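Here the complex is missing a single protein chain, while all its other protein chains stay put.
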Amino acid sequence: MARYLATRAIYSVLVIFGVAVLVFFLVRLGGDPTALFLPPESSIEEIARFRRQMGFDRPLLIQFGEFVWRALQGDFGKSLRYGEPAMRLVWDRFPATLQLSAVSLLLSVVIAVPLGIAAAVNRDSLTDRVGLFFSLVGQSFPTFWLGIMLILVFSEKLAILPPSGRGTWQQLVLPAVSLAAYSTAIITRLLRSSMLEVMQADYIRTARGKGLSERVVVYRHAVRNAAIPTITVIALQVGALLGGAVITEEIFAYPGMGRLAIQAIANRDFTIVQAFVIFMAVLIVAINLAVDACYVLLDPRLRKS
Amino acid sequence: MKFTFDRALNPEFKAPYFSRISAIKSVEIVDKHTVNFKTAAPFPTMLYSLGEASFAALIVPPKYVAENGPDALQKKPIGTGPYKFVEWVKDDRVVMDANADYWGGAPKVKKITWRPIAEVRTRIAELKSGGIDVAGDIPPEDVPALNAGSTKVITAPSDFLFFFVFDTLKPGPLQNKLVRQALNYAVDADAIQKSILGGIGNRIAITLPTNAFGYDKAWQPYPFDPAKAKQLLAEAGFPDGFTIPLVTRQGRYLKDKEIVEATIGYLAKVGVKVEPKYLEPGVWAQVSEKKARDGISYPGWSGLDPDLVWYPILFTGQYQSYYANAELDALLTKGRQTLDEKERLDAYGKAAAIIKEEAPHIPMFQPSLIYATGSSLNWVPRGDSIVDLRRAEFR
Partner (left out) sequence: MAEPLLEVRDLVTCFEADGGEIAAVDGVSLHVDAGETLSIVGESGSGKSVTSLSIMRLLPKPAGYIRSGDISFEGEALRDKSEADMRRVRGRRIAMIYQEPMTSLNPVFTVGQQIMEAIELHLGLSRRDARARAIDMLRLVGIPAPEDRIDDYPHHMSGGMRQRVMIAMALSCEPKLLIADEPTTALDATVQAQILELLRKLKRELGMSIMLITHDLGVVAETCDRVVVMYGGKIVEEGDVRSIFRKPLHPYTEGLLASIPRIDETRERLHVIPGIVPNPRDRGAGCRFASRCAYVMDECRARLPELRQIATGRNVACFLAEERNR
């Protein structure tokens, strides 16, 4: 187990390094930020001067080496736009994103788990049909579109929920719902299909043959087994939620990391983009490690005696 | 004042908009209310460059900076404006209170909250549900709906210019004046304005804002005349048209993609096949630096004086200029070296005639800034995109 975790840890470091390489070079593919920081009428000399001041004129590999060296010391550079340490700017906005993602995940699980189980247990029933319909809808509607629709209906027409900002719980409702839709759909579908598979299993027949009530059969014997593949998906959804939060935050003007990242991309604020992507990579790698640990708890077959 | 400019003019300070004030050599204090600017050469557009919208040197208080250090201004700014800074919740809001002691008189709107709401539907929804009072950057297609009920639309002509640039420096059909004129005849800019911009904004006859210094309302754009265009193309030796690249960005300016596509459609009708390339902003900048906007480009520009517009984009050898004409250069140089308005008007009038005839651009529009507000707000927006609420009030 310890060895397994050690291997995973090494892989994690490699993954994060790979992400760092990718983000560093990709972010520079779109050109440097000089043009966006200087007025359009700047002369070629002024552009060159700015570039020299910022160090953008040096070979990329040297810049990369410096970036890695500093990042190892926890220094991700200062934001070109805000003049503050990039990682701190990301970190400052993390609580907002965490709140949005956590509420969305909670919402997804609270809706998806009972719905997925109910749909599977009452296969082809009305519950099942309705559940399938909504999960199809939730999966196929882009977050962006759904967000706009929610705003149109609940803010513009009904005027019962504010469409943007952060601070009150009302402001959290629309972004959380639109962000949760996709995850809810995925988790419902997956839990439903795992439950259907598990309910066909021989050990479920055994459990029924023992005289256990259907409730015990479903919730004790089936759910625990169906949970194993579902947990992976839920964990993957954490990544998807954090990623989806980028668009959601933009639509609902929610001041989180995603919004910071989108603006940073638009402004070619390299340091923030780098800090954001690496932060996300570390976060997702950590979540995956946690999921592995969860597996061991849920599935005794993975435990070493 | 002197502190502000000494600070901004110091190269160590790395003022991003340094270029706009670099012509100023020094600032001297004359008395309590007077300063004297010394410039290296005549600087007729200096007042534009010192306006709020140019960001080159906003007035800073020396005492505050001295006491709290240079970073304090960024976190808790202090200035001479009509509003006082209250708080800044990053990416969420900036709150300001009216400055009762403002030299121009206390503003009537007592508190302003600025909120960045990038998504236009969200902005409109906030306005409609009463969450905000003013929303900027309203798409033309939303104007009719917002001009009803509890909201209204206010527009102001911007300082901005939409136009196409021909690369006349590299060999090719665009070096032929007749071809350039033909392409001007080929495009129905009025129809594009009507269908894509909802009729909002001003049609420009020449690449200059209609409210800029020297713009003559009598100037007329090339009329839409595809037959004439074809005839000129044939005269120029291209009876079957030609193929030409076009570079632009997407989502940079209001309806840029739609305008470019519509224009390409008109050009196709006279036999000119345009191959558009949509560039990332950073890539666009790199292409520009290499002077590699081949064929036709759609750059966008702003400025309320011919010197701010024509000099950088038409003067021979300027890095954003794709045109070279010694006669025009002489006129532009004359215009920027004198402070005499008459002389300037004369020089720019002659320059305009050359530009019209030589057709280095297809001038399109001066778009409007479109704001939507609650119907009770009384407010006249400015054209330079600065939301100035000094005179605004709720009825």
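A and B label the chains in the order they appear, each numbered from 1.
Please note the rule applied: contacts are C-beta pairs under 8 Å (C-beta built on N, C-alpha and C of every residue); 3 or more make two chains touch, one makes a residue touch a chain.
Just so it is clear, the structure is predicted and the values come from calculations on it, not from any experiment.
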Which displayed chains the unshown chain touches: A
Omitted-chain contact residue, chosen from A:Phe25, A:Trp145 or A:Tyr203: A:Tyr203
Touching residue (missing chain; options A:Thr7, A:Gln53 or A:Ser213): A:Ser213
Contact footprint on chain A, counting only the chain that is left out: 201-203, 205-213, 221, 224-225, 298-301, 305
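Methods note: only the chains that are shown with their structure count from here on.
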Residue numbers on chain A that touch chain B, as the complex places them: 30-44, 46-47, 50, 53, 82-83, 89, 92-93, 147-148, 151-152, 155-156, 159, 162-167, 250-253, 255-256, 259-260, 262-263, 266, 268
Chain B - residues contacting chain A, complex: 14, 16-20, 22, 54, 71, 74, 89-93, 115-119, 121-122, 124-126, 128-131, 280-286, 288-289, 299-303, 308, 312, 319-320
